[in-house]
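The other protein chains are all here in position, but one chain of the complex has been omitted.
Showing chain A:
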Amino acid sequence: MAEDWLGVEAAPSASDGEEEGQEDDERRHQQLLEAVSSLSGRRRRKLAERTEASVQVSEFNVSCKGAGEKLVLSELLQPIRPKSALSSVKKELNRVKQKKAVELPLSKEEAQRVVREAAYVGTSKDVGKWQQVVLQNRRAEQLVFPLKQEIATVVPLEQVASTWKPRTPLEQEIFGLLHKTQQPTVDPLLTPEETASLQAMSLEEARQRRAELQKARALQSYYEAKARREKRIKSKKYHRVLKKSKRRKALKEFEQLHKSDPEAALAKLEELEQLRMQERMSLKHQNKGKWARSRAIMAKYDLEARKAMQEQLARNKELMQKVRVELPEEEEEAGDMPEKDLASVTIPMGASGANPWMLGKPTGPAEEPQVEEGLGDVAVPGAAERKEDEEEEEEEVVSEEEALLQDFAQKRHTRQQWAERPEGRGADETEAIPELLGDSPIRPVCDEEQASLGMEQPSPAQEETLLSEQLNRVQTMEDVEALASEELVEEREKPAAARAKKRVQQQEEGRAGDKRAKKTPAKKKKIISLQAVLSGKPQEVPCASLPLVVEEEDGGVDQRGVITEAFAGDDVVADFRREKRKAEQAAKPQPVNLVLPGWGEWGGTGLKPSTKKVKRFLLKPPPAPPRKDQHLPHVIMSERRNIHAAAHQVNELPFPFEKHQQFEQSIRMPLGSTWNTQRAFQKLTTPRVVTRAGHIIQPISAEDVPEMATAAGTGAKPVLETLPKQQAEPFRRPRKKAR
């Protein structure tokens, strides 16, 4: 057709002969094409092609036109119209289409490997749910083993009974019987009959009660009769013994009470205090009663009477004595208190004199009236005695102290002797004291001295009787205060006259005490500076109306003056400053001198290298960093490395720490109870692992861990959620190796 078409197109331009020639060409072209196509090998198929219908259908001549294509079942089915009868066939065919060929079974080893792998994955997942617990336990501050702390809980009987059910016939029978009698299983365990009978029993009870009451009354009357009989016994010895035994018993009881129930003991102590107060209020045991007065008359002749009186007095003292629990440390303090802190003690004394609150204290009024009654009276010698005791103690301390303090003590001793001279002259203190005040500014240094001055008079006989008690009371701080109040009272008596005389005498002695007068202003100056350093307290006591306070302060000042005098030789502060300056100089980096004489210049003796050269070869080091003690005037901090200390120091950062600050911080924090409260100390020193002796520690189980127990119930969610990262690892890795 194509040729025709071409021919038609070419017709107007070509003749017939030409057309034949063309035909020939075409055939040849066709042949060529065929030859080419035969080369490609497709020819055979082309040959098999049936081009025309033939009558004989040979088996060799079957066309295999669609050999390359696959038979598609749907195409076969297409012509079949959808009918119900054929739908089953269609389904069958569909199924056939889906089925695949069965693969070869894995080798036994392979199969086992697969099983193992699957099992391993499953098991490690199972085990992995412990991860959280393990981490928690590793990080725990404290672990207490055994983990399962069994808490014994008592299950009430009713609960047990309610859950229990009878099973065997015997049990059922018994249960039935119980039910028949209405035996209750819940509290109160009483049958109705029983409750009824209980109510009915009230008469019986009443009877019983009456009998009891009767018995009690009879017993009471017996005891009363007994007491009366005993009271009527005239034997004194008997009573004495009885009293003593009673007292002993009470003491023992009290001790026991102290051990068993400290609170009750305290209450009892308070009771004793009450008794003491009552005693103070009353005139009992003061040798003022009728009997006592009669005894007083007898006492001259009768030894027994005297003894009885003394006993009564002793009893009085005993009752008046303040009951208190004393700490052992206080005793020590009381010993060296007056010596060490003289300055500080004197101030409160003044305060206690002026302060009504201090006077209100139980000890104050008790002793003050005694003092006011008369210095030479009964109660005072005790106080004087105390003073002396203290002084003795003090001197002991002094002798034990450093060598520097010794000459101070000596000086004071000489002064004391000097002060005692006027006292020996007579008991006229009001004259003596102002004199002393006047001619010596150093004099009222020691309050003890003053005390000893006034109180040397008491007779030795009275001293002896009260000695034992005194020893008891010397040792506390309050005693010291009481003493101070005494002194104040003493001083209060002599204010105005003393002042007047003092002035006069100062004028008189103006010439005689030239030296001393010069000394005083200098001293005063120093004292003021010292005061400023120590504390502002003595100046803060403002008692302008009371001149005696000023005097008191004056005494304190002089006290300090003595101290300065004692340490006059050594100027510690200046020494320290010098030392520090030296240390600073030493620590400064020194310039390095590299100047060599003679190089490039004339050499020889007496020649100095030129300044230019010196300038060039003198290496100046960079300035040192500022000293750490720059702003600390009282401290020298050496920044040099100490070899002896270095042996104890850590020279490289230990493993778990990342910065040296961390490590330093861990060291800086003290653990001991010296620096921490008890609670903090306990917290800081809790051990990591606590085990209990004799307890078997079982391996951990899911019941021990609350989270695990709950996780098991809810499908182990929380644990699994946190794990995917770690769990993914073991599963991934093996696969890599397998291939």
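The rule is short, and it goes like this: contacts are C-beta pairs under 8 Å (C-beta built on N, C-alpha and C of every residue); 3 or more make two chains touch, one makes a residue touch a chain; residues count from 1.
Here is the rule we go by: contacts and distances are computed from a predicted model.
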| item | value |
| --- | --- |
| Among "NTF2-related export protein 2 isoform X2", "Calcium and integrin binding 1 (calmyrin)", "Elongator complex protein 4" or "DDB1- and CUL4-associated factor 13", the UniProt name of the subunit that does not appear here | "DDB1- and CUL4-associated factor 13" |
| Residue touching the undisplayed chain, where the options are A:93, A:115 or A:219 | A:115 |
| Chain not shown, touching residues in chain A | 112-113, 115-117, 119-120, 122-124, 126-128, 130-131, 134, 137, 143, 145, 647-651, 654, 663, 666-668, 670-677, 681-682, 684-687, 689, 691-701, 726-727, 729-730, 733-734, 737-738 |
